[in-house]
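One structure follows; several queries about it will come next.
For this view, one protein chain was removed and the others were kept in their places.
A, B and C are the chain letters, set down in written order, and residue numbers restart from 1 in every chain.
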């Protein structure tokens, strides 16, 4: 047990799982000699060789598509998409092939395949590197979507994703790679998919987030506590499967809900959460569920991204207004 | 003025607009000699020549990507994607290039580009030809999304989309191409984007749909009328821009809302509508907004598609239950 | 193309220039149009040829049956192999079903049947019954692919994975001249060249992508030439010559098994039928060209070869046809008598470990449609 950053936790998980299971191979752009542009795979090629940690040609479609074939051949590929924005180049393989092969083959070909990808903003990347595109994948039946917020969960959920026989898109917060640091056991362990984490217990408002936004939510909750508003922060951990009972439990207690995400408002995963919650908890709700998100515009250049993605101040003001909305 | 099917209305619109504006070119797979697999472009090549109606090589990425270049060169391309499912192959061009070029170039390059594509089920197509993928595009800022339900709207909205200087994804219901038949003026006219159509006036329940689902909604409404339930059917016509005031007006009257779409439940455009409506009309709502959709599974083979997409019976039973839900 | 030459003004440049060649290529072939073998030795035993012929005839019979059933509304939209029987069967017979894999497009009926895919499943698939997708666990194939070229990266990864694990299996993936224009083709051949994957890219150039003629698909004189741009070998073969296709494919299989890496095979043939049962070629096809190719019928050609060897006659042909007809009838009857799937067919097999939300929907659907029973 020791403090590790999220990227260290991910690297440790990959190392331990590759050690345990020789069927695990890692493929992607610059994952080998360089160890990934964020060093998530640093040292893996030295340890496991060029056959198990492969620097691929620059083509996301065949990186994902060949990963399907590798899985069918009996391996358990872990694919690194260098940035989630470049999943668009592989969208036909992910959305129509990865997610459907098991169904299309009537169970003959399961796909134990993990696609790891950094996403989200706040670190001044070039264009198209920071978009929070998770909603494209949560609308893709057959694909599981995981988005840890802590180093502890990153290691445990990645291990679980790698053990899972269904394809999993594993989203890693660009901003959290080094900023996020917490206690992570040195040994192997798993965190189950589909169980949310109550990041902070509260009674007045339920604030739902995932990935990097959880940290923003918690800091906002701290400030709001100062205003006498008790916020329960839910870290969803996985978007599919979704922990609906866990959400209901919190909402039935607070009756007020805010959802926080980096993606643009319209059609973001927040819209699904609102739709589900109002269906499941309608009579508990004391006021409209609010969504705190980026606007309906493309992700901007780094110089203005802080105006784009929701920050602590904005969450504080919107949630305190919510807490004061009369029922 | 005469009765026309939707595909006839679309063909008439393309013919008239190409006549009026020599900058309009039509490109796509099999759009030329064959006139499109659904004959939407039948006769255009004979009339306007091989330069303006082009059979493209089989590659959606460059069909859309070259369309961007054609638009920048001063033309007004109308692209036919043979089926919306194959927009996945062009997703990087549509989602990151088409939708963003104007913003990325700070207004230098507007994109007067229309992508026409049939979508939706019910006609026993092979796999991947029938999915209702509109939610991927409504979560793509910079791209307008239009989905007519009548032949009249198809002609008028397509003319408007072709006149618009923003890129428009124009969705055509596979099932409605020949089944939908209504009065369509022979002369040119336009229907504005972002104004919904009240397909049927009602007082008890607001039933929201678009494209082929509008017809299902109307037939259900007729049956429900027999049960003494008065349903107001809204045909959204365009998903972006979205006619929020029009929706509010109806909901404030009925207080009960059902949304109908062919796409899977989770993350479908219905979730955005629920989120928006509960935000705008919370205190008018007498019970939870319900979504009537396909399940969270891949679009199946044709033999079972009728079990998959919502049919009139299902809409009737769910809406009548909704009408009886106690406030 | 004079431009290409005229524009350059420096002699030295030639050393570093690559000028496309537009001189026609003679595809590799062994049989004359009338079915006479060249001076070399036959690449297949007579028994093997007759077995292959049977798959070709079986295909004709199935295609005719399925097409007529489709007209009666008892079969879905489907694409016949008409005109390409030698191309598909010549390739398929070079494979060892025990260790080799097929990654199909959708126009390779006989290859799938020979590999072990039950004919009734093939029929059920096109009747729209999800059960048709069922691939027996011992049959080395992927489902048919509708999203053009999407199977090519998968075939490449599969071959690469088999090699990584020390197996000697070879993968063949089929795709059309149209599919070759997709980015997936490029990305896959490039990767295969790098990792020397034991994969055969079998491009069926049947002259058409629905209504789009091969000339509109690329300006290159051949698809096979693209291979060298990936450090891969390419070859063009007469796709209506069973012996030639078999020989080329068998060589590529042997090469791949021995560690020689991928091969791109362009099989030049012609789609003498409609694109599929929903298509009307009269709108776009060149009648003379069609007739020219109908003269080159691959079944007639290989039958003539057998006749020239004195081991074939109308009687044997009729016997073969009848036994194929019987086999097809049996399969079609099984398919027709298979109950249509219930709503559970929408949910089963989507996940190994299904999310609760989907399971709730499954129960809900079952209650509504009696699908649970």
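Note that contacts are C-beta pairs under 8 Å (C-beta built on N, C-alpha and C of every residue); 3 or more make two chains touch, one makes a residue touch a chain.
In this text the structure is predicted, and so the values were computed from the model without any measurement.
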Neighbouring shown chains of the undisplayed chain, as defined at the top:
A, B, C
Using the touch definition from the top, which of C:36, C:220, C:311 or C:330 touches the missing chain?
C:220
Touching the left-out chain: which of C:230, C:270 or C:305?
C:230
Touching residue (missing chain; options C:52, C:102, C:148 or C:248):
C:248
Based on the whole complex, identify which of A:127, A:182, A:223 or A:284 touches the chain you can't see.
A:127
On chain A, what residues meet the omitted chain?
29-30, 32-35, 37, 55, 57-61, 85-86, 88-89, 124-129, 265-266, 295-298, 300-305, 307-308, 314
Considering the whole complex, not just the chains shown, which residues of chain C touch the missing one?
1, 3-4, 6-13, 15-22, 25-28, 30, 38, 40, 43, 181-187, 190, 193-194, 196, 216-237, 247-248, 251-252, 254-255, 258-261
Residues in chain B touching the chain absent from view
25, 51, 56-57, 59, 61-62, 64-75, 92-93, 96-97, 101-110, 141-142, 144, 164-166, 194, 240-242, 244
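Here is the rule we use: only the chains that are shown with their structure count from here on.
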Which one of the chains is farthest from chain B, going by Cα centres?
C
From the C-alpha centre of chain A to that of chain C, how far is it in Å?
40
Inter-centroid spacing, chain B versus chain A (mean Cα positions, whole Å)
31
Distance between chain centroids, defined by C-alpha means - chain B, chain C (Å):
35
Give me the residue numbers in chain B that touch at least two other chains, ranges are fine.
85-86, 88-89, 127-128, 266, 295-298
By the touch rule stated above, which residues of chain C touch at least two different other chains?
130, 133, 147, 183, 350, 355, 357-358
